[in-house]
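Reviewing the structure listed below.
One protein chain omitted, others in place.
Note that the chains take the letters A, B, C, D and E in the order they are written out, and that residue 1 is the start of every chain.
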Amino acid sequence: MPSSLVAIFPGSFDPPTNGHLDLIVRGARLVNHLIVAILQNTQKSALLTTGERAEMLKEISAHLPNVEIDFFDGLLVDYAVRRHADTILRGIRAVSDYETELQMALLNRRMRPEIETVFLMASAEYSFLSSRMVKEIITLGGDAGSFVPEAVMRRLQTKFPAANKR
Amino acid sequence: MPSSLVAIFPGSFDPPTNGHLDLIVRGARLVNHLIVAILQNTQKSALLTTGERAEMLKEISAHLPNVEIDFFDGLLVDYAVRRHADTILRGIRAVSDYETELQMALLNRRMRPEIETVFLMASAEYSFLSSRMVKEIITLGGDAGSFVPEAVMRRLQTKFPAANKR
Amino acid sequence: MPSSLVAIFPGSFDPPTNGHLDLIVRGARLVNHLIVAILQNTQKSALLTTGERAEMLKEISAHLPNVEIDFFDGLLVDYAVRRHADTILRGIRAVSDYETELQMALLNRRMRPEIETVFLMASAEYSFLSSRMVKEIITLGGDAGSFVPEAVMRRLQTKFPAANKR
Amino acid sequence: MPSSLVAIFPGSFDPPTNGHLDLIVRGARLVNHLIVAILQNTQKSALLTTGERAEMLKEISAHLPNVEIDFFDGLLVDYAVRRHADTILRGIRAVSDYETELQMALLNRRMRPEIETVFLMASAEYSFLSSRMVKEIITLGGDAGSFVPEAVMRRLQTKFPAANKR
Amino acid sequence: MPSSLVAIFPGSFDPPTNGHLDLIVRGARLVNHLIVAILQNTQKSALLTTGERAEMLKEISAHLPNVEIDFFDGLLVDYAVRRHADTILRGIRAVSDYETELQMALLNRRMRPEIETVFLMASAEYSFLSSRMVKEIITLGGDAGSFVPEAVMRRLQTKFPAANKR
Partner (left out) sequence: MPSSLVAIFPGSFDPPTNGHLDLIVRGARLVNHLIVAILQNTQKSALLTTGERAEMLKEISAHLPNVEIDFFDGLLVDYAVRRHADTILRGIRAVSDYETELQMALLNRRMRPEIETVFLMASAEYSFLSSRMVKEIITLGGDAGSFVPEAVMRRLQTKFPAANKR
């Protein structure tokens, strides 16, 4: 019987989207403490620094008292153990997502059987939404306003004035 | 912040398999109270009565104090509301599962936004296991012993002596 | 160069859903004449008569001057030839849809190469919607009001008073 | 090192299609002895008797000296053991096929680890072809001539004169 | 009612394949004007310059009076608006294609609801064909002659003499 369920919601969040926010809100209802963990991955061509992403995530989850923003590198399951988390929370949008997620969940279980991965389906209106696509729209000068929270859009416009022009 | 999370694990359980038991054990760790709810569906050609399934489920989950066995008919979300459940727990094995589950989860959310559907991936060793296939093996006189819990097998052998003969 | 494109939108429409209406509206913009063709299939356990479905489809597409409601039986491609149609219009929601649709499109092309099958993706908000699920909700006494057009709901409530009770 | 590989190619073959023939020809090249095994399944609404299917299969594989036509019922793996077969041969056309096939292969391996299931991909030109669809075309009075071997078509036309009329 | 339907068929076409040509021929029958639009993407490691691809596409579509070859960069929907196009035409080969295409179609619709994305299924014989694989075959010195139109092969052989040697 869970006295105090702690979950990790890991991701790149480059940038945080409406889909991420939807999952954070829904996930926060299911656990006592939700750690949104930004992957420190220096290899990928990032739009935003991890510091900028953390600030955006803090702003959009400010109304959720049991949500914490953190960073991690190395193996996710090792980080989960360090943070005394019981579960990893993941969203699934599409079949291709599903397969990768399944592989990672089974691999993580083999390494750390005590940590359960729990999945939520993306809401229908966000099922097509990915950071990668939002990043591409912004890079091509398009308007990403309907895909990210307002607070994220405001900060993106400051950093990428072109994203503002339409 | 969840003070007392109640989840429904719905299914036909005709018969309960090792895959079901695995999900019940894992699900019971995530919530305060887990209701395993047997669908009362008179249309489908059943192997077992719902009463027999309930007895089997009770026996295999006897060591889990926060698991309850119940029956339901009508819409799942209406039953969830009646039982004051917050979440519906579902297992996913394969891509075809995933799509049906996604449709049901989105439909249920549209009807009852306050009830969240939460998914666990089937363990690798049970990823190929379904009640339908176990039922077919038993009907064809095969040995289903490695696919169902021992207590289920014992009861199946009493009811279907042919399943015992190999 | 198409002087006058005629398309068939075939289906069971038992009942017509918001997803069907969305595809009819979008399809009608792409062709000169759109024939919504109800499959006369006596085998399946139907909720509505084909006459009732036709009346519902006529009411919800009354504002679209280039849409016609018709019936067909036998092979779809033979019907398309009889109606001098150039294309078959189909909606896709999910991967499992996609595969069946692909098989039928390739089979139809082999039989009648002059008839092209054209696909539209279901809108995100209707991606989980199917007549089969709406039918089940109504049968179980649930509220299908957010899944079908208002005119369809009104007629369903007359026929199935239980669908009205919530 | 296989001295004498025996394979079972199981199916309903109701009717045998060009896709089946393609797999029989290709499979016969890989093994010493190929047993095409017709499932004796009295439940399904069949187009042809199993005797008719066997005659068709014999005629279209007459030029392949290492192919045998046989019948089976009960569990496929039990039949394979009785026939001293080492492998089960299956064709895959689509993703939905793939999942069912994967489940059956894993289940069969669990029951009889000594019998290997081997898969061939359907040829591109037959990827959309299924007995079920051919059966439907014939039932609806369509021309299935480009989907089944000539010998099968000749026998179908004798049995279903309507299939000949176009 | 469409008086003059204009469609964009976007792609990299590096190189144009038999699958592309098949879709151009079929698409040109469905619309009044078809714009084959080559993505100006300087990042990807290209086999051919966009100028070379345009010349190849012009040669293989010379017999189609309503087909135009053009270039675009930036967001596809913005280009479609600039060209007064009503629809985007896309081909689908496989499930993994389907998912990416679905995401892009839904995203584009959110940004420009007036532009419809229309899908054609790849012909069975081209279902396995991609520019990426053709590119790899040419790079590895293989014979791509049965995968690209003759005019494309001739130009490829001039540019990559090794592709000619077998």
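Everything that follows uses one rule, which is that contacts are C-beta pairs under 8 Å (C-beta built on N, C-alpha and C of every residue); 3 or more make two chains touch, one makes a residue touch a chain.
Every value quoted in this text rests on a predicted model; they were computed, and no experiment measured them.
Only one residue in the set A:Glu68, A:Glu99, A:Glu125 or A:Asp143 touches the chain that does not appear here, and it is A:Glu99. Where subunit D meets the omitted chain, the residues involved are 1-2, 5, 26, 29-32, 65-66, 86-87, 92, 95, 98-99, 101-102, 105-106, 109, 116-121, 123-124. Touching residues on subunit A toward the chain that is not drawn are 73-75, 77-78, 95-96, 99-100, 102-107, 110-111.
What subunit E contributes to its contact with the hidden chain is residues 94-96, 127-130, 133, 137, 140-143, 146-147.
Note that in this section only the chains that are shown with their structure count from here on.
Chain pairs B-D and C-E differ in how many C-beta pairs they share in contact, with the greater number at C-E. The distance from the centre of subunit A to the centre of subunit D, with each centre set as the mean of the Cα atoms, comes to 48 Å.
Centre-to-centre separation of subunit C and subunit D, using mean CA positions: 34 Å. Of all residues in subunit D, those touching 2 or more other chains are 95-96, 127-128, listed in ascending order.
Interchain contacts give a graph that is no line, ring or star and is not complete, per the touch definition above.
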